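Removed: one protein chain of the complex. Kept in place: all other protein chains.
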Amino acid sequence: MKLILAVVQDQDSARLMNAMVDHNFRVTKLASTGGFLKSGNTTFMIGTEDIRVEKALQVIKDNCKSREQLMAPVSPMGGNADSYIPYPVEVEVGGATVFVLPVEQFHHF
Amino acid sequence: MKLILAVVQDQDSARLMNAMVDHNFRVTKLASTGGFLKSGNTTFMIGTEDIRVEKALQVIKDNCKSREQLMAPVSPMGGNADSYIPYPVEVEVGGATVFVLPVEQFHHF
Partner (left out) sequence: MKLILAVVQDQDSARLMNAMVDHNFRVTKLASTGGFLKSGNTTFMIGTEDIRVEKALQVIKDNCKSREQLMAPVSPMGGNADSYIPYPVEVEVGGATVFVLPVEQFHHF
């Protein structure tokens, strides 16, 4: 048995939850903020048998991998026109930080 | 030293907290949702010496064990009378998913 803790961005959270359930993983979400990743995040806690750890990691990677996204230009507010970029820019979104922890005992009461 | 993570249903959370404190366990609760169990849940984080792990598991089991409960019939809403069950039914409530993790160092500052 292993316990997987995965910190993922909020925007990937619902899709990851659906994918984990589709693959029969049991998941608990912990409310979390800041730190590992820039925007809001969620920590997934996933208990799984050793043999399915690689599958769980693959599902997390498939649904949360860091990627670039085109972002539409935003009009400058408050007159700070110097920093205005009038064309779409690529920003990095997503990403997951994942810890696999050993489990000494697992119980379901 | 071990770290016990126990995901329990919200309805058992207050009773479990009282029971753990009565037995001199130190507990932190993490806000958590969904996944392991159907309704709202709370994750208990309990640090304990190895020798008291069995006691902690017993207290969790005593206060959160999955059990059947009679539920009063609910009147159908929106005309979906086909699914109306006019007598009390047994539903499963409670239950706890528990991980015991090894701890390499423990400090209290």
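For reference, chains read A and B in written order, and residue numbers begin at 1 within each chain.
The rule is simple: a contact is a pair of C-beta atoms (placed from the backbone, for glycine too) under 8 Å apart; a residue touches a chain by one contact, two chains touch by 3 or more.
These numbers come from a predicted model, not from an experiment.
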Query - Among B:M71, B:V89 or B:V103, the residue in touch with the chain that has been omitted - result: B:V103
Report summary line: Omitted-chain footprint on chain A covers residues 2, 5, 7, 30-36, 41, 43, 53, 57, 60-61, 64-66, 95-102
Requested in this report: Identify the residues of chain B touching the omitted chain, counting contacts across the whole complex.
Outcome: 1, 3, 17, 26-31, 45, 47, 101-109
